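Just one protein chain is left out here, and the rest sit where they should.
We call the chains A, B and C, going by the order they appear; numbering starts again at 1 in every chain.
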Amino acid sequence: MQINKIKKEMTEILSDVFDGSTIMVGGFGEAGSPIELLHGLIDKGTKDLTIIANNSGNGRVGLGALIGQRQVKKVICSFARSAKGVTFPELYNKGEIELEVVPQGTLAERIRAAGSGIPGFYTATGVGTPLAEGKEEKIFNGKKFILEEALKADFAFVKAETADRYGNLTYNKTARNFNPIMCMAADKSLVQVKKILEPSEMNPEHVITPGIFVQSVINIENPIIETNAIEEGMTYP
Amino acid sequence: MQINKIKKEMTEILSDVFDGSTIMVGGFGEAGSPIELLHGLIDKGTKDLTIIANNSGNGRVGLGALIGQRQVKKVICSFARSAKGVTFPELYNKGEIELEVVPQGTLAERIRAAGSGIPGFYTATGVGTPLAEGKEEKIFNGKKFILEEALKADFAFVKAETADRYGNLTYNKTARNFNPIMCMAADKSLVQVKKILEPSEMNPEHVITPGIFVQSVINIENPIIETNAIEEGMTYP
Amino acid sequence: MTNIFTNDLIKGWDRNTIASKIANDLPHSSYVNLGIGMPELVSQYIKEDREIIYHSENGLLGMGPSPNENEIDLDLINAGKKPVTILPGGSFCHHADSFSMIRGGHIDYCVLGAMEISVTGDLANWSTGKGIPAVGGAMDLVAGAKNVFVMTQHLTKEGKPKLVRECTLPLTGAGVVSRIYSDYAVLDITNDGFKVIQLNEDITIEYLRTVTDGNIYQ
Partner (left out) sequence: MTNIFTNDLIKGWDRNTIASKIANDLPHSSYVNLGIGMPELVSQYIKEDREIIYHSENGLLGMGPSPNENEIDLDLINAGKKPVTILPGGSFCHHADSFSMIRGGHIDYCVLGAMEISVTGDLANWSTGKGIPAVGGAMDLVAGAKNVFVMTQHLTKEGKPKLVRECTLPLTGAGVVSRIYSDYAVLDITNDGFKVIQLNEDITIEYLRTVTDGNIYQ
């Protein structure tokens, strides 16, 4: 029997996602953002989600749409104030969605730590700022650091460029961003990918996310381009 | 003016290395071990070195030779008992070289931490064993972890497959091992490489060590193959 | 229970039989790290109904069998520093990423040898307390892998039990072993002691008790 992590149907790849899940969403702005998986979640109607991502969605597509559908109760991110953000500010200003702000590098390292079995680490980032409040401090070589804890998730929603049936992934340019570390930190990583390759076509030197960090893959050959979708006034559903 | 990290002479690339330096030496067994750089250090006669590596040298070439020349006062490694080890056991059994044993994954993570500005992190590795003695403990979610501190170095001696003048590196197969993280953790990374490429020939998606982590590169087209050298009874100098 | 002499011993399962039992217990699609030595045999007994991915801690996922003489590449070695191959779908990574796989709980099973295993799952397999101390990746593996299987002879060469109330040798990890595959039995570590999952056909539970130091039940 052969390992095959490729799913045919969106309903199948999303079948385990439950109300109240914590979901990491890859991407930095639109680059690497798994719009089709997020739309699948709108179709599924999953509720009370906690989203871990760098941003809080643009327009009314992808994460912006999911938030607009009031399926998200909390967002953990570094930058929730993007120029094209619509739905998050609407709900936030009404007090109808929670926000936890994490410095971008600390967010990345907390995610990597979760994937690497490191429950906590010390960093100088944020020391002396409001984001250090309530955090344990420790001195190393005369300098003050704060303790940050691992950030894990039930699921990672990830967008990649190529995948094989083992779940090995490559990305395109800066669409790599948070995706590889989110695959490491989630119990189950669900990946939408532009192109499926044979394992023999995947160069073992060039794999960015080894299949061990990936549970399911779905082929979305021509994903929605966020910039265009927003310009065209797209909304989902 | 163009950045060019490529050095022509071994004496030039080693010019900054000083007596009492802490040096990370890449490689796992012979794969990725920078034998020519180590031989250069024997020629230079630098003394009182602390070596951070996975192993403690084989035969009387490379690290084995450097230790045999009594240029090393201490080795920090995970496995100092390799089948072909000669010089380290000789000195260790006479009490003439110090040894600090670190679990392999903790060694790797402490090195990566140093390169990533993380002064300390918690791990379950070693808890309840003699290697946890004297280490701070902390409970996360009811489970015990120990604090491990970053491990940095003055220099990293690294072997790679290709490099460009910016110091971007690729490796060959499992010769990658500790080399990329050691480049991150050392003040100066000195790299011997089989082949020099033009920057335009280096695919930005496939770079494993970005040039920011590399200070100097030297082209060693046909490096010594340790297995063969030991079989042939090679000694250095 | 103590000081059984080697010449009195019942001959248990051979190492190939033990390896095949372990191979049967590794589910389809598992990520597995096989320790150097006896555990390496396990890969030869994986049945066709499953695909297993082997991890070698020196940055190799999807490790294949030993190469032919003319295919040896000294840059492609396993954790035991022996030449190996990589299968399609395999990948290389650096040491920190490789141990993220281990420490982060992504390796489903590791199979290791043992000097002593205590009734609470403590494992000693890295140091006799003599010679040059060398731990390698053993402590990371037992702390990080989801399931730690031990493959071992039931008794030491001197005929002493390896399964003990308390380890006397320096530990590799405390409370880490899930299952033991010895030449005499397959046993799970439980809150109540060693639970016999399978007993060698030639021995009785009473005999097993005489060669094991610690509570055993069926």
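Heads up, the rule we're going with is that a contact is a pair of C-beta atoms (placed from the backbone, for glycine too) under 8 Å apart; a residue touches a chain by one contact, two chains touch by 3 or more.
Just so we're clear, the structure is a prediction, and the values are computed from it rather than from any experiment.
Contacts of the undrawn chain with the visible chains, over the full complex, involve A, B. Within the complete assembly, residues 1-3, 112, 114-118, 164-166, 168, 184, 198-200, 202, 204-205, 207, 210-213 of subunit B touch the chain that is not shown. The set of subunit A residues touching the chain not shown comprises 28-32, 54, 78-82, 88-89, 92, 99, 101-109, 111-112, 123-131, 171-181, 208, 225-227.
Assume only the chains that are shown with their structure count from here on.
With centres defined as mean CA coordinates, subunit C is found 29 Å away from subunit B.
Taken residue by residue, subunit B touches two or more other chains at 109, 123-124, 171, 173, whereas all remaining positions touch fewer. Of all residues in subunit C, those that touch two or more other chains are 86, 92-93, 96, 99, 102-103, 143-144.
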